[in-house]
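Here the complex is missing a single protein chain, while all its other protein chains stay put.
When the chains are written out, they are named A, B and C in that same order, and each has its own residue count from 1.
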Amino acid sequence: MSLNKLNQLYLAVVMDHANHPHHKSSLPDATKSVELHNVSCGDDIRVFIKTKADRIEEISFTGNGCTISQASASMMTDALKDLTIPVAIKTCDDFFQLTMGKTLTSKAKKALGDAAILGSLAEFPARIKCATLAWHAAKEAVGGEIK
Amino acid sequence: MSLNKLNQLYLAVVMDHANHPHHKSSLPDATKSVELHNVSCGDDIRVFIKTKADRIEEISFTGNGCTISQASASMMTDALKDLTIPVAIKTCDDFFQLTMGKTLTSKAKKALGDAAILGSLAEFPARIKCATLAWHAAKEAVGGEIK
Amino acid sequence: MDKKFENVIKDFPILSQKINDEPLLYLDNAATSQTPNPVLNEMVSFYQSENANVHRGVYTLANEATTAYENVREQVAEFIHAPNAKSIVYTRSTTESLNLVASSFGDLVVHESDEILITIMEHHSNLIPWQQLAKRKHAKLKYVELADDQTLDIADFKRKLTERTKIVAVTQMSNVLGVTNPIKEITRLAHQQHAYVVVDAAQSVAHQSIDVQDLDVDFLAFSGHKMLGPTGIGVLFGKAELLDEMNPVQFGGEMIEAVSRTQAKWQSAPWKFEAGTQNIGGVIGLGAAITYISKLKMTWIEATEHKLLTYLLPQLVQIKGLTIYGPQTVAEHGSIVAFNLANLHPHDVATGLDMLGVEVRAGHHCAQPLMTTLGVESTVRASLSFYNSLADMDRFVYDVKMVKEFFNRES
Partner (left out) sequence: MDKKFENVIKDFPILSQKINDEPLLYLDNAATSQTPNPVLNEMVSFYQSENANVHRGVYTLANEATTAYENVREQVAEFIHAPNAKSIVYTRSTTESLNLVASSFGDLVVHESDEILITIMEHHSNLIPWQQLAKRKHAKLKYVELADDQTLDIADFKRKLTERTKIVAVTQMSNVLGVTNPIKEITRLAHQQHAYVVVDAAQSVAHQSIDVQDLDVDFLAFSGHKMLGPTGIGVLFGKAELLDEMNPVQFGGEMIEAVSRTQAKWQSAPWKFEAGTQNIGGVIGLGAAITYISKLKMTWIEATEHKLLTYLLPQLVQIKGLTIYGPQTVAEHGSIVAFNLANLHPHDVATGLDMLGVEVRAGHHCAQPLMTTLGVESTVRASLSFYNSLADMDRFVYDVKMVKEFFNRES
């Protein structure tokens, strides 16, 4: 295989998020933050959320990682901001399904925003962990059961 | 193979020693006694010796075991009694060689007495441990290095 | 014999070899089972096409190896009806599994003057770890005795189980007496006293189907090599919330989440217990063994072995001077038969049988306190498998008689 296949994963929008991540900062007044490690490479992501009533008012992340983990974290913050907690949990679960190659409803895809593009991860199974790290942290932060 | 081959091992003289072991008792005035276990079956043999100057004045054994271990222990006491310690150690070593199928000099064989007959053990490798237990205990008792 | 049996036999080439010029009759299945070709093939094929270290690389080969390794965990969970794969820890053996519980979990829950209740029929591997724990903690180790029929004395269990009992460790099937213990009832009673139940399934796992949720056991241990798998791979099942509480006992490799110069943080269970490179090939073999058993069907294995025992036991009972340990009736007996011949030492008997190509164990079977209770040093033991035939049973009985005659003639 040539490197062409890489284009399926490293799309312009992915590179864009990785190089200019959204909401990459800590939240001093976060109601909760969760840090997770990718044990095989040592990358870590910390996700901060500020909830009010049942809604995620603000969400952000810090940490180091590869293109995929940074882009995915950035996309995650876009997708989950302003969602109610149950919907956020559902959205995380949809993302996990997507990375495992499941086809989502167009509604679910829409809710994922840019992250919907990461369906191509199913072709790169070794990188799924990189992509889901931030989403697992987010899900844990809003109190969804881990994995 | 029929059971005929067993006759090579369970010779009349072996059965005789096993059924009527020589020096099977404890020695109240022993100068040293050593107990060894056959870990796979749980059999144990304790060898007692009484030395004077450099000579084994008395030697005996107690303990349970199979035909081979009992017969061999009995033969051992016959062989080692009255030997000097260096000669006793040498005799033990000769016996170990014999059970591993080595051919001994006729002098060495003679020193082993009835035990010389156990050369057939080389054909029954799984039973060598049974036969050597008492001799290892004896060697340890006279201060020869173990194994 | 039926077609299925004939096909099975072909998978075990070792069984068609000669020992001392006689066809091998392997009756030491309780020590280790033989490994069928499909299991060996699966392992070889793993080494020849997917071999890489697991949980380490992002490349394709490593990912395939990791997936294969984790899939077997799911398979093991299903095999013993565990709620999920997270409750399955890979170890070297039953022995290591039981040691892990005793040293990690035992240290958490057993304190001074607490009690640990085990049975007198335990294998050393489910005995010494508790003896050591009791010593370390100044706790009391108590033994449930045998009833008159040499099954476990449940009344004695009830008497000895107290509110001080923190752990009950018991074998599901004795490797000497052949009895299966009533684990479900034991667990129910133990839980009433808030004691945890650790089950040694080394002997049962290949002979009956196990449902850890139905039994409600807290921990259960077994080995691959006694269930058609390779050596060097074992399993510890533990309830997820208990595994979570436990500290690892070995450190290094992929069991960590993060390490600095001064401290380290562990991964979650089960991975925190799997320090260093595991027996990946062994895991693959274990998975293949489960697949093999599932294809045969455990019910068929049970029925086949029961038929063998039903045929064998009454014949043995009739041999004059032969004493059988454990219950004398087929109903309570699994496919393990320990016995002695009057005035003959088990080693001599085993050597005689070996000359006839029949491979049985002679010894204390790593159960010395049980031997003492039975009043013997050691016994002969024949342990059956589904790959034995009725003709094998006839031959075995005949050969035992031959050996008896040989030695009686001599003495």
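Just so it is clear, a contact is a pair of C-beta atoms (placed from the backbone, for glycine too) under 8 Å apart; a residue touches a chain by one contact, two chains touch by 3 or more.
All figures in this text were calculated on a predicted structure; none of them were measured in a lab.
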Check: What shown chains does the left-out chain touch?
Finding: A, B, C
Checklist line | Hidden-chain contact residue, picked from the options C:Gln208, C:Thr231 or C:Ser389 | finding: C:Thr231
Next item on the list: Please pick, from C:Val44, C:Val109, C:Ala240 or C:Met298, the residue that touches the omitted chain in the full complex.
Entry: C:Val44
Item checked: Selected from C:Asn53, C:Gln193, C:Thr291 or C:Thr323 as touching the chain missing from the view -> C:Asn53
Check: Per the definition of touch given earlier, which of C:Val8, C:Leu117 or C:Ala362 contacts the omitted chain?
Finding: C:Ala362
Next item on the list: Pick out which of C:Leu220, C:Leu353 or C:Leu374 touches the chain that's been left out of the picture.
Entry: C:Leu353
Next item on the list: Pick out the residues on chain B that sit against the missing chain.
Entry: 37, 39-42, 44, 125-127, 130
Note to self: On chain A, where is the contact patch with the chain that was removed from view?
What the structure shows: 1-3, 5-6, 9-10, 12, 15, 19, 40-43, 64-69, 124, 126-127, 130
Check: Which residue numbers on chain C touch the omitted chain?
Finding: 13-14, 17, 19-20, 24, 26, 28, 31-32, 34-35, 37, 40, 43-44, 47-53, 56-62, 92-96, 98-99, 103, 120, 123-129, 131-132, 141, 143, 223, 225, 230-234, 249-254, 256, 258-264, 275-282, 347, 350-351, 353-354, 359-363, 366, 368-369, 372
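Assume only the chains that are shown with their structure count from here on.
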Next item on the list: Would you kindly say which chain has the C-alpha centre located farthest from the C-alpha centre of chain C?
Entry: A
Item checked: Whole-Å gap between the CA centroids of chain A and chain C -> 45
Item checked: Intercentroid distance (Cα basis), chain B paired with chain A, Å -> 75
Item checked: Residue numbers of chain A (touch at least two other chains) -> none
Check: Among the residues of chain C, which are close enough to touch at least two other chains?
Finding: none
